[in-house]
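A single protein chain has been omitted from the complex, and every remaining protein chain is retained in its original position.
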Amino acid sequence: MIDAFTLPEWAALAPPLLLALTALVLFAYDSINPRSTNRPVLAGVAVVGALASLVTAVWFTLAGTGADGPDAGYDLWFVVGDSVTGTGAIDLFGGQLVVDQMALFFMIVVAVVTALVAVASYDYMAGHAYQAEYYSLLLLAATGMSTMAAANSLVTIFIALELASLPSYALVAILKDNRGSVEAGLKYFLIGALSSAIFVYGISLVYGATGHLQLEAIAEMIATGEADAYSGLLGLGIVMLIGGFAFKTASVPFHFWAPEAYEGAPAPIAAFLSSASKAAGFVILFRVFTTAFPLETTTAVIGLDWTIAFIILAIVTMTVGNFAAATQQNVKRMLAYSSVGHAGYALIGLAALTVDGGELVLGAAMMHLLVYGFMNTGAFLFVGLAEYWGVGRTFDAYNGLAARAPVACAALAVFMFSLAGIPPFGGFWSKYFLFTGALEAASANSALLLVAAALVVNSALSLYYYSRLVKAVWINDADPSLDRDFGGTPTGLYAAILFAAVMTVVLLPAFGPVADLAIDAASAVLVS
Amino acid sequence: MTVGIEYYVLLSLALFCIGLFGVLTRRNALMFLMSVELMLNAANINLIAFAFYHGNLTGQVFALFTMALAAAEVAVGLGIILVLYRNFRDVDVTVPSEMRW
Amino acid sequence: MNDWIAIGALALVGLLIPLAMMAVSYLLRPSVPETSKRATYESGEVPTGGTRIRFNIQYYMVALLFVVFDIETVLLFPWAVIYTDALAEYGLFYALGPMLLFVAILALGLAWAWRNGAVQWAKSPQQVGTEGNRP
Partner (left out) sequence: METAFELAPAIVLLPLAAFVVALLFGNYMPKKGALAGIVATAGSLLLSLYVMAAVATGGQHQETYFTWAAGDAVSETGVPTIEFTFGTLLDPLSALMLVIVSLIAFLVHVFSLGYMNDEGETGLPRYYAELGLFTFSMLAFVIADNLLMAFMFFELVGLCSYLLIGFWFRTESAPSAAKKAFLVTRFGDYFFLLGVVAIGATFGTLAFQGDGSFVAAAGEAIDNGETLFGFGAETWVTITGLLVLGGVIGKSAQFPLHTWLPDAMEGPTTVSALIHAATMVAAGVYLVARMFGYYALSPTALGIIAFVGGFTALFAATMGVVKDDIKQVLAYSTISQYGYMMLGLGVGGYVAGVFHLMNHAFFKALLFLGAGAVIVLMHHEQDMWKMGGLKDKAPIVYYTFLAGALALAGIVPFSGFWSKDEILFDAIIVGLNEPIFLAAYAMGLLAVFFTGFYTFRMVFLTFHGEPRSDAARDPHPVSWNIKFPLLTLGVLALVAGIANLAPVYKLTGLEITYLEFWLDGQYGGYADLTYSAYGDTVPFGTDYIGSETITLLIAAGLGLGLAVGGAVFAMVLYNVPEPEPHTENLGSARTVLRSNYYQDEYQVWLAENLTLPLARAADRFDQTVIDGVVNGVSSVSLFGSGRMKRLQTGVVTNYAALLIVGFIVLLVVLGVLGGWFV
């Protein structure tokens, strides 16, 4: 280990910094060479940046950056600080940002999705005027999401959240002459602005109750009983914070933007928002509620176990998402609602926390978000492929696509079955862990039996509409009167879809290490 | 002479509710945006009042960030409203409702 | 005697005086309706068109730039307040560096906006020509 090259501690932020740098490079390129439509260079730079971020995040994870315990990491060529010795989470800027295993885990998710989306956009956005803007907005949003993973203070959380949101609004509406895109952007923006207003107000109330914005400091104030006098403010503030997070994660009742935004947005952006943005929303949700509002002490102050809020949200979100998805005729909209449903599954991670445990279920939620990052991105990119070919939007329009594109359709089947949680795919394990986690916690709180039951019922229902899509592409015959004119084979889209499919499958055998990492990360934030 | 903190909270709450009312009733996108700004400013009042109350500057600095972000949000929002007008010939937020159910 | 009473009285007076003046003038003035009186006043020019005309899009562009840059200045203030102390404690690099980086990023944004024609009032025919080709 002696020969490792040691980087300063701030280098632990390399994944978001690399994304930001790439965004600025794209901006600079566009300033020098305005309105360039040199797609290979622009998409290439974006992909390279995302991959660099991914590689550093994976590298840090392997090297044990932010991990605890002496044997946390492997001997690698360069490391951050003295992290190999397992000194635990790295606090930066006075605790405003923190890099630990959970942060790195979600940085990986964000970077992977960004890379996939950037690759897919190469074809999807061909012929679009604002190439450089598109990619730099994409990377700025990714920067925000990556920073959200590391944010450890309500200030940084809010800034990162807005940094992720604002470019997203623009990205959704980037097809300026497409009424759907503009409508989606408008709705997303309006609901987003409203939610962020509620969120900031929540922050101000929490600040009022505790006098701090840094998460550990808030927890300390709550623990020492100095916030006792403001339990009402704190309670209202917490609920408002939940509102802000619910927007970001597309959870009911802040989900209304999601179906429209995903349906109207360009398919890669829909993939990006529904995977990376959701994951980033969840990471701050997890961090805020595990770090700033530890269950035991917070319950003492506000007189209420906040898991109840998540139990309600989880059940309602699952149910609304899946039920609304069941009878959709538009594939993209079906996926959008299913994405709402999946937010409900991930919420179980917080709903099933207990005073003395829950790292399994929290880890399971993190795993689910990772797997979801692949399978859902892939599914949306498949829709992107269909849009690229102009086959139409409804289930019927997808009939018999397998004859034209068997490989992509096989990948689609993988995504659908994995989303439904059918055993041979990655989606099964994470859902299974969520289920067992909920059952385990049910001994402490029997309401979780309801959550587990809702999970099962909704999964069963989801199988219905997921398999409908598989049936459409594989079994139904195309309408012979339709003379479809497929373009060529878009390499970028195909590559992204296939990579996502392979990862969805490969995650099954690799689930052991992934699960270990997620559970480690979860227990680290729960203990602190 | 100081004013009790609860009055500031009441003021900000009132402002917040006015903003909320505007959000729920106004159909003009710009008015919607302004109402949201009101809500954000309500939060700012809280932050600054509590910063004063707790005797630290965190809240004030955060209020500055909130203002900056509100400005950025408006910038993006105006952009979206411009394309809204170009596509729908209107800035009524209830007009675009093609995507539903 | 509460201080608030003085403030209340001031507010009351502040409201009363203009209201009273408007009331008085309403009572005293003669009412002679006439078209030219009802017309919109535009510095003596004859008004043309309605009031609700569309402004050039560039107004918005400049306004947006202004809003963003104006507000970003706000962030300079807290930095300026602690600059001297920070200089003493952390040295020039850590005190000045971040702000330079911040300004540099803003400058990059400005450069981008400039190059993309955000501050351009009129388009040359050539630009209009290339513009037409874009979807």
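Read from first to last, the chains carry the letters A, B and C; within each, the first residue is number 1.
Please note the rule applied: contacts are C-beta pairs under 8 Å (C-beta built on N, C-alpha and C of every residue); 3 or more make two chains touch, one makes a residue touch a chain.
Keep in mind that this is a model prediction, so the values were computed, not measured.
Note that the absent chain touches A, B when the full complex is taken as a whole. Here the missing chain is touched by one residue of A:G390, A:P406 or A:G512, and it is A:G512. Considering A:A150, A:A164, A:L190 or A:V451, the position touching the chain not shown turns out to be A:L190 (whole complex).
Taking the complete complex into account, B:L24 is the one of B:L10, B:L24 or B:L57 that touches the chain left out. For subunit A, the list of residues touching the undisplayed chain reads 186-187, 190-191, 194-195, 198, 231-232, 235-236, 239, 242-243, 252-254, 256-257, 259-260, 302-304, 308-309, 312-313, 319-320, 323-328, 337, 461, 464, 509, 512.
On the side of subunit B, the interface with the absent chain consists of residues 20, 23-24, 27, 93-94, 96-101, using the contact rule stated above.
Everything below uses one rule, namely that only the chains that are shown with their structure count from here on.
Set side by side, the interfaces B-C and A-B show unequal numbers of C-beta pairs in contact, with more at A-B. Taking each chain's centre as the average of its CA atoms, subunit A and subunit C sit 38 Å apart.
Between subunit A and subunit B, the centres computed from C-alpha atoms are 26 Å apart. Residue positions of subunit B with contacts to 2 or more other chains are 61, 65, 72, 79. Of all residues in subunit B, those touching subunit C in their complex are 1, 57, 60-61, 64-65, 67-68, 70-72, 74-75, 78-79, 82. For subunit B in complex with subunit A, the touching residues are 5, 9, 12, 16, 19, 23, 29, 32-33, 36, 39-40, 42-44, 46-47, 49-50, 53-54, 56, 58-59, 61-62, 65-66, 69, 72-73, 76-77, 79-81, 83-84, 86-88, 93, 96-100. Residue ranges on subunit C touching subunit B, taken from their complex, read 3, 57, 60, 63-64, 67-68, 70-72, 74-75, 77-78.
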